[in-house]
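Right, chain A next:
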Amino acid sequence: MLENLFTNIAGLLRNLLDSAGVPPLWNDVTLLVVKLVAILVFILINALWLVLMERKVAGYMQARIGPNRVGPWGLLQTTCDIGKLISKEIPIPKSADKILFLLAPALVFVPPLMIFAAIPFGKDMVALDLNIGLFYVFALASLTTIIFWMGGWGSNNKYSLLGSMRVVAQMVSYELPMILSVLGVIMLVGSMNLTEIIAAQQNMWFIVTQPIAFLIFFIAAVAECNRTPFDLVEGESEIINGPYTEYGGMGFAMFFLAEYASIMIISAMATTIFLGGWLAPFGLTFIPSWLWFFLKMYVLIFVVMWFRWTFPRIRVDQLMGFGWKILVPLSLANVFVTGIGMYIYRAIGW
Partner candidate 1 sequence: MEKKISEIISELKEKFPQIKTSEETISVSTEDLLGLMQELKNSFGFNYLTNLTAADYPADAKGKGDGNEDEDDGEMEIVYNLTSVYEKLYLTVKARVSRKNPEIPSVFPVWGGANWQEREVYDLFGIVFTDHPNLKRILLTDNFEGYPLRKDYQWVGGRK
Partner candidate 2 sequence: MEVTNDKGMPMPSELKRLVHFASLEKVLNMARAHSIWPLGFGLACCAIEALMGTNGPRYDLSRFGYEVMRPTPRQADVMVVAGTITTKSAPFVLRLWEQMAEPKWCIAVGSCAISGGPFVDSYFVVPGARQIIPVDVYVPGCPPRPDAIIDGFLKLRAKILDPKVVEL
């Protein structure tokens, strides 16, 4: 029952529309829109609660409690924050490039939304089952760079500019090892379709066969979403708040939530590619597949937060050095080793 909860809802909707005499094309379109809206709501609510989770995790790690006054266990804390931010003035600096300045926060949620459309949340739970799924996801993930750059450039503030230049440098150099690390998985599966990648992990997750690739992917992904130890972009003690320095009110809230949306993306991606997606481990199928997916995702999200509250910040040249001198060669070596392994594998004829 729970297993097919969402697919059943979708089916019900489809039948409803069918019986209402809607033509099949419109039927599909409506269904897709409903799915996308559901995903948008899902991302927004999740991002909202992840902020709270972060503050709670931080609190417990720092021998504190974290928000607990607003609502039970402080559950409504972030709702209040958003309520406040919505009603707050959005100051536009006099010398800012107004169009870019306002466009950036408006666009910042587009890439995460588009990426999530292609991610299978559970069995048969994918809004867009693309056969170049991975390619699509990576292509969109790098779009965020431009949006951050827009915000930083548009602010016309030196701190913002420095921050946005760091964003570009960081994202471009960490995109490479991230994609290269996934290459090993693509070679093993022979497809870029995310559903097929999950299906290929039926017997063994790729984290076991491709541990190095997982590590590289995860590190690069943490860097991609600008989290500590790679949070140079908004390195508070260095460049105030990076590209968001001049943003207040909802403009800032969008960036703030987008950060959590991108954490969700990288965790969802890592889950899909390396942790078997919605597949239940050890035959524990009584827990619905989508719940498994979220469980794995949240574990990874927790790890990302754990990083944040443990590590200091790396320096910008060290960041570049680490990316280009360690991660890229390592990921290339991983591709190479995977190729040889596959060849030997076939030669033995298992």
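Quick note on the criterion: contacts are C-beta pairs under 8 Å (C-beta built on N, C-alpha and C of every residue); 3 or more make two chains touch, one makes a residue touch a chain; residues count from 1.
Keep in mind how these were chosen: all candidates are chains of the complex that A comes from, given by their letters.
No experiment lies behind these values; they were computed from the predicted model shown.
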Out of the numbered options 1 or 2, which touches chain A in the complex? 2
Per the contact definition, I'd like the list of chain A residues that touch candidate 2 in the complex. 55, 59, 62-70, 74, 76-77, 79-84, 86-91, 236, 240-241, 244-249, 252
